[in-house]
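Take a look at the structure below.
Shown here: the complex without one of its protein chains, the others still in place.
Per-chain numbering from 1; labels A, B and C assigned in written order.
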Amino acid sequence: MAAVAARELRDGEVVFVGIGLPNLACNLARATHAPNLVLVYESGAVGALPERLPVSIGDPALVTGSLMVCGMADVFQSLLQNGRIEVGFLGGAQVDRWGNINTTVVGPYERPEVRLPGSGGAAEIAIHARRTLVVSRLSRRAFPERVDFVTSPGHRIGGRSRAELGMPGAGPVKVVTDQAVLEPDPDTGELVLAGVYPGVDPDAVRSCVGWELRARPTLASIEPPTPEELRLLREVLDPRRIYLKG
Amino acid sequence: MAAVAARELRDGEVVFVGIGLPNLACNLARATHAPNLVLVYESGAVGALPERLPVSIGDPALVTGSLMVCGMADVFQSLLQNGRIEVGFLGGAQVDRWGNINTTVVGPYERPEVRLPGSGGAAEIAIHARRTLVVSRLSRRAFPERVDFVTSPGHRIGGRSRAELGMPGAGPVKVVTDQAVLEPDPDTGELVLAGVYPGVDPDAVRSCVGWELRARPTLASIEPPTPEELRLLREVLDPRRIYLKG
Amino acid sequence: MSAGSKVATMRDAVAELVRDGDTVVIEGFTHLICFAAGHEIIRQRRRDLTLCRLTPDLIYDQMIAAGCARKLVFSWAGNPGAGSLHAFRRAVEGRGGPPLELEEYSHFGMVGRLSAGAARLPFWPMRNYMGTDLPTANPRIATVECPYTGERLAAVPALNPDVTIVHAQRADAEGNTQIWGLLGVQKEAAFASRRVIVVVEELVDQRVIRADPNRTIIPGFIVDAVVVEPWGAHPSYAQGYYDRDNEFYLGWERISRDLAALAAWLDTYVYDVQDRGEYVERLGGLERLRADTRVSAGVNYGF
Partner (left out) sequence: MSAGSKVATMRDAVAELVRDGDTVVIEGFTHLICFAAGHEIIRQRRRDLTLCRLTPDLIYDQMIAAGCARKLVFSWAGNPGAGSLHAFRRAVEGRGGPPLELEEYSHFGMVGRLSAGAARLPFWPMRNYMGTDLPTANPRIATVECPYTGERLAAVPALNPDVTIVHAQRADAEGNTQIWGLLGVQKEAAFASRRVIVVVEELVDQRVIRADPNRTIIPGFIVDAVVVEPWGAHPSYAQGYYDRDNEFYLGWERISRDLAALAAWLDTYVYDVQDRGEYVERLGGLERLRADTRVSAGVNYGF
């Protein structure tokens, strides 16, 4: 997933990085085709060059040798709300048919079955980043027809579009999973199957999704990670396999 | 005037300092009875210990060796609007019966006879400082019944009190001139004669004021500068007589 | 210029400045989280506190477990990079533990609340929350109409805590405080607060502060007490002093899952220790976390 997500990043872009796979993807991109990627962390580290794999978005390694450290009021107002963040990464316990993401609760808010951490910066990233990339492992639990709670709005919320709701950003342009890549239908914003990993049966993907998953007329076959990408991920970026589950 | 104003400052207070006489008064107070006065300049220098007489509120000597330098958004929001400034100094071309001050225009705004610099921070200082001290030379031109333009509101504006207008600060508690000291009447807020300098005839003061100047039942006689105050002012604080007109 | 010293022990500072029922902010985003103050509040058995932080982190999970909290105001309640805050989850999921009232925002919302508090404004405007379920979960998230465009923006209410506790690398005895590395929202939290406690790794002569005034985040005249508490932010970190103790964060997952283990941990490392020094001793010292040296060059303040 990290390698597939990394390919979505263009050199020189300003990216709002989350911890875990997004961080791996960004550092892989920097090590390969996008050396000038500017990594921005919600903690206030800008242009970080982490010398070790950061274990939190506030890791001291993100500060040492960075281009700028600013307070969080500047992060959210002058960078994110200002429209300076070109790509935002999102992940979540639930991603639904319209790309809405839930990181708040499984079950009802007042009496949840599982209480998740909540928004953090995810609500405003989903609203303001010029575009977002969603990274999530495919499973029926994780891809319901409708999320229990909209933490991060996608393309259609209660029947209303992002434009109607006045959201500056374009929303999720790709949902990268461990088996396939979903993309919003240009007209409706509904997530459709855009491509599968080598050897993955589209019907297997459909069985992991809680709605009638439509597909693009022609499915892209997604390039597996190159040996070089694998080497960087496994030997350089995450040698202790903290985030690489394989 | 500097010496008389200096005596109004209490040790440890946080003072919003203007350039010129207010700066002299604050540094005289620091050199005498108020060594712990915290000088705040609208330029963002906090706890300045100027090694030379600052010639502007942004003088580099206010930065070197200060306790904190902050941006102007912090000066006006976190310090002034937050209510952390205990004393503010104001001066102006015109001071009226109610302690309103004009530093904007003489004559009509659209076609002024004399265009003055304008508010700078004076409007918000008058509104937010816990109390203000006004320093101005006495003259009929400078003390009209009504200012041509209210830049800094005093105790009564168009008949309305500070409380009615919702101003956090107490407004001008003293108007220090070169002949006398005026104070607001506790009930009406109208400026009345509170004290005269040695040898000054109250009627001489009245003739310099554009309204029927009332007086306190008993006038305070204002102590002239002590030899030590004069020495500090003339030899240490303003040896080149930049602000001391005598 | 040197007003009276505000240096106090943690015990005295908390006894005097943190009261039952207070709204308390212990800020520091990943960096400089003042666990030392949280533990003293637990030891002094403060109750009915409204605890506010963007990321409750382990410190509020511990305070919730110890029964200090009536309410939690927050935006992200996880164990950063490690898992869940189980005392928090038990309370919210109704699986035992004291009940806990929630008031939930996003990070931007919490930053806005403290910015409004620091500016002494009643609200803070932002473009946010459209399409999310947060305003439904938290009716205090409102809207405000722009007087120029007529558009409706989101608004959050000011947060003005009774007491804010900020950990910093250094301060002088008057409380003039300098922080570098991640700044979080400490400045806003301190200015928004009625009372302020600054806890530092090092107490320095005022000359050190005056030699680099651009590094000062909090001026002494808004500070009520200065507590000198080396290692006071462990298991979080202090840039230039010590690294984050990730093993501790990972280990908390196991401890906080198990009520008995959690109670035992609080006994051993909080209730049964006199102060921070003894806490560090029981951990066998923390030298393994001592930071390496990457000293920046100075800049010229001459004129």
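One rule holds in what follows: a contact is a pair of C-beta atoms (placed from the backbone, for glycine too) under 8 Å apart; a residue touches a chain by one contact, two chains touch by 3 or more.
The model shown is predicted, which means the values in this text are computed figures rather than measured ones.
**Student:** Which visible chains touch the chain that is not shown?
**Tutor:** A, B, C
**Student:** Taking the entire complex into account, which one of B:27, B:94, B:136 or B:152 touches the absent chain?
**Tutor:** B:152
**Student:** So which of C:48, C:101 or C:151 would be touching the chain we can't see?
**Tutor:** Considering all chains, including the one not shown, the answer is C:151.
**Student:** Mind listing the chain C residues that contact the chain we can't see here?
**Tutor:** 119-123, 125-127, 142-149, 151, 153, 155, 157, 169, 180-181, 183, 208, 211-212, 214-215, 237, 239-241, 243, 291-303
**Student:** On chain A, what residues meet the omitted chain?
**Tutor:** 12, 14, 30, 35-38, 45-47, 49, 60-61, 63-70, 74, 77-78, 81-84
**Student:** Which positions on chain B touch the chain that was left off?
**Tutor:** That gives, for chain B, the contact residues 19-20, 42-45, 55-60, 63-64, 69-73, 76-77, 80-81, 100, 104, 109, 111-124, 127-128, 149-153, 157, 160, 162, 165-168.
Here is the rule we go by: only the chains that are shown with their structure count from here on.
**Student:** Counting C-beta pairs in contact, which two chains come out on top?
**Tutor:** Per chain pair, the contact count peaks at A-C.
**Student:** Measuring from the mean of all protein Cα atoms shown, which chain centre lies nearest?
**Tutor:** Central by C-alpha mean position: chain C.
**Student:** With centres defined as the mean C-alpha position, give me the chain A-chain B separation in Å.
**Tutor:** So the centre of chain A lies 57 Å away from the centre of chain B.
**Student:** For chain A and chain C, what's the span in angstrom between their mean Cα positions?
**Tutor:** 28
**Student:** Do you know which chain B residues sit against two or more other chains?
**Tutor:** none
**Student:** Which parts of chain C, given as residue numbers and ranges, touch two or more other chains?
**Tutor:** 187-188
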